[in-house]
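Inspection log for the structure reproduced underneath, given as structure tokens.
Every protein chain except one is present and positioned as in the full complex.
Now for chain A:
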């Protein structure tokens, strides 16, 4: 018979192996980005910041990062506003029509991005919008809205709707009841949706590929076209930058999710 400690250590080893499997590729990319060699070799022969310098000095990278950040901010804000409004509307609406609208809103989650991308491309191409900022933002919004509907919808479901009724009986108009009671209580869901939307937009490649032109492209699209040509550690430097942005967004979300239950002494705080 095997001793219990042996099982425990076997379990630890398995967890460690899976963690390495998941994290190792990213760790290797980060290490290579600091390489002083022109070749993608691991371990790098020496360390330097030359690839980061090269990133900063190449206008194409700089421009594409700016495009990605612009698209990210606009997408996150617009998708959060639209998704929150949709979730609020759906929360107080039952029936087949509401169910249909909910399914339509959530559809981008299950439709392959390549299909969405092709469809959006055909429409925007007919309008001559391909290669424009609004095309990228609108494309990303369509993909991001379901995440916001899901997170805000979940927040609304866990919220007791009698709280809003209680606010009404206490003399708050529907608008004030929403601002003072509903909104603070679903804020974690709204912020989670906002960050999800931002992350999705910043990482998105497929729809962006359809809508980008050499004059206006996101950083993921530029990475993609670079990978197809010569590969040097510059690609791992930009990958590290993207990783950093994603991790900051993730950390922000984790931090905010711990902020629930903080007393809000609006009006009569000490």
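The rule is short, and it goes like this: a contact is a pair of C-beta atoms (placed from the backbone, for glycine too) under 8 Å apart; a residue touches a chain by one contact, two chains touch by 3 or more; residues count from 1.
Just so we're on the same page, contacts and distances are computed from a predicted model.
S.K.: Would you kindly match the missing chain to its UniProt protein name, picking from "Chemotaxis protein CheA", "Multicomponent Na+:H+ antiporter subunit E", "Cytochrome P450" or "Spermidine/putrescine import ATP-binding protein PotA"?
M.R.: From the listed options "Chemotaxis protein CheA", "Multicomponent Na+:H+ antiporter subunit E", "Cytochrome P450" or "Spermidine/putrescine import ATP-binding protein PotA", the omitted chain resolves to "Spermidine/putrescine import ATP-binding protein PotA".
S.K.: For the chain left off this view, which of A:126, A:170 or A:228 is in contact with it?
M.R.: A:170
S.K.: For the chain not shown, which residue from A:105, A:120 or A:185 touches it across the whole complex?
M.R.: Only one listed residue reaches the unshown chain, and that is A:185.
S.K.: Which chain A residues touch the hidden chain?
M.R.: 160, 162-163, 165-174, 176-177, 180-181, 184-185, 261-269
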